[in-house]
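The structure is given below, and queries will be raised subsequently.
Of the protein chains in this complex, all but one are displayed in their positions.
Let's look at chain A:
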Amino acid sequence: MGTTASQLRKDLLSEYQELTFLTKQEIILAHKRFSELLSKEDRNVPTPRVPMEKVLSLPELKSNPFRKRICHVFSTSDMKDGSLTFEDFLDLLSAFSDSATLEIKSHYAFRIFDFDDDGTLDGGDLEKLVNCLTGETDDTRLTTEEMRQLISNILEESDIDKDGTVNLSEFQHVISRSPDFVSSFKIVL
């Protein structure tokens, strides 16, 4: 991609380096991948957006059960359609990068799991989350009884103030004790 569209301005590049957990090479790679996703006519727009379907076609996201949520969380689009600008895309990669802090990772994880965007994980969110984790096929789905049991167990463990939902600080508390959250909450281009 030697065209002008794929060139990043130098000062922007350094600013991006300062603002994300990505290295220079990673930002350039991200930019390359992002411009590949753009359609021809989009390239001339000052801040082009990639529609969600195209972002989801990335092999890194293709098999992720939370791919739609991820797009929605990182999208700054006013239409709530999950489309991403390059900066949104960088935000995504930064949060999922190797060197991102636990705090930021857990913050975004919380928002990804918060399916109805109401700021807490309630029973409905947890149920959706379980369904995402167990896959689409019927033989891996949990029965309603199992689901109920599971959710009540989870709430018992992590709902410290017993209000029936898991809020951000509770979530971060749980996550911060987990041994493998940081190593698995990663997406690498």
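The working rule: a contact is a pair of C-beta atoms (placed from the backbone, for glycine too) under 8 Å apart; a residue touches a chain by one contact, two chains touch by 3 or more; residues count from 1.
Definition applied: contacts and distances are computed from a predicted model.
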{"item": "Identity of the absent chain, which is to be given by its UniProt protein name, from \"Proteasome subunit beta\", \"Transmembrane channel-like protein\", \"Superoxide dismutase\" or \"Protein EARLY HEADING DATE 2\"", "value": "\"Transmembrane channel-like protein\""}
{"item": "Residue of A:E41, A:D78 or A:D180 in touch with the missing chain, whole complex considered", "value": "A:D180"}
{"item": "Sites on chain A contacted by the missing partner chain, in the whole complex", "value": "14-15, 17-21, 23-25, 59-66, 76, 87-88, 90-91, 94-96, 101, 103-104, 107-109, 111, 113, 126, 129-130, 133-135, 137, 140-142, 146, 149-150, 153-154, 157-158, 160-163, 167-188"}
